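Omission of a single protein chain aside, the complex is shown with its protein chains in their original locations.
Labels for the chains are A and B, by order of writing; each one numbers its residues from 1.
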Amino acid sequence: MAEAPTAAELRELVESRKIERVLFDYAHNLDTNHPDEMTNLFCDDCEVTYAPNFGASGKEAYRETLNGIGSYFSATTHHVSNIVIDFVDENTAQVRSVLMAIHRYQRERPDGWMFGQYHDTMVKGENGNWRFKRRELRTTMGIDYHVKTSHPLGRAE
Amino acid sequence: MAEAPTAAELRELVESRKIERVLFDYAHNLDTNHPDEMTNLFCDDCEVTYAPNFGASGKEAYRETLNGIGSYFSATTHHVSNIVIDFVDENTAQVRSVLMAIHRYQRERPDGWMFGQYHDTMVKGENGNWRFKRRELRTTMGIDYHVKTSHPLGRAE
Partner (left out) sequence: MAEAPTAAELRELVESRKIERVLFDYAHNLDTNHPDEMTNLFCDDCEVTYAPNFGASGKEAYRETLNGIGSYFSATTHHVSNIVIDFVDENTAQVRSVLMAIHRYQRERPDGWMFGQYHDTMVKGENGNWRFKRRELRTTMGIDYHVKTSHPLGRAE
């Protein structure tokens, strides 16, 4: 006879699904060019780093980094999988996920492919919504990708 | 102390997993060329639209559209991620997912890559099984893909 999970185990399941949805909504709003909706997924005091010297401190500064997505890309597609969630406490979670992102540029140049991992700190606000407190992108490999610097994945030698 | 989820929250978790499985079984039966098993994942009165003038009304008509998958493709691989589920009521759900599909053709031509989103309406039958009531494919971008028309993703200008 299967033993019933505890309330804490079940709560983590429910919250995990909510956290995953924030990751998916980020990708969706990026691919449909809705920078304001993307920004609303971040905390006021968020830290975002996509590469050395490419990121932002705080929601307002982050919003500024998104100004180019409409004019620079004609299409993007972000595929997020392999999501692993560790709860630090009831309102904080560390999240690792794997990304494939393909970028079609407005300029005439080959599509840019990017493979990497997101390492996120998510926090739950008083309204029950999970938001990005910190988002770090680590790069596994790229093909014709326009961003030439990166945080390494940390592959062992 | 974690608060236990409600019965409704837990029921949605259980049903969400069942819904995801239908999406994955669709991909599996497509990639293994089992059109009858694919068709059984749809309601009798389903509406399917892959592109303007490419789709079907009703299960029987849908089955007809699948006749070519064995002879036209030598292999396909469908990768479904970023699944977001909204329950309209206990027996109806709106589902958004992200797709990468690669097609290897029987004819000598380059592999066709397709990136997009499925927007599905799923309904739960009296037997407890979830089925596609409506499946719409929106296209983000393609590479050497044989279908030249598409429903747009809806990327903002």
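Quick notes on this one:
Note that in this section a contact is a pair of C-beta atoms (placed from the backbone, for glycine too) under 8 Å apart; a residue touches a chain by one contact, two chains touch by 3 or more.
Not measured: the values here are computed from a predicted model.
Across B:102, B:122 or B:141, the single residue that touches the chain missing here is B:102.
The residue from B:79, B:96, B:119 or B:134 that touches the chain not shown here is B:79. Hidden from this view is one chain, which touches chain B at 7-8, 10-14, 17, 21, 23-25, 27-28, 31-34, 70, 75-81, 90, 100, 102, 104, 111. On the side of chain A, touch with the chain left out of the figure occurs at residues 1-5, 9-10, 13, 16, 79, 81-84, 96, 98, 100, 115-116, 140-141, 143, 153-157.
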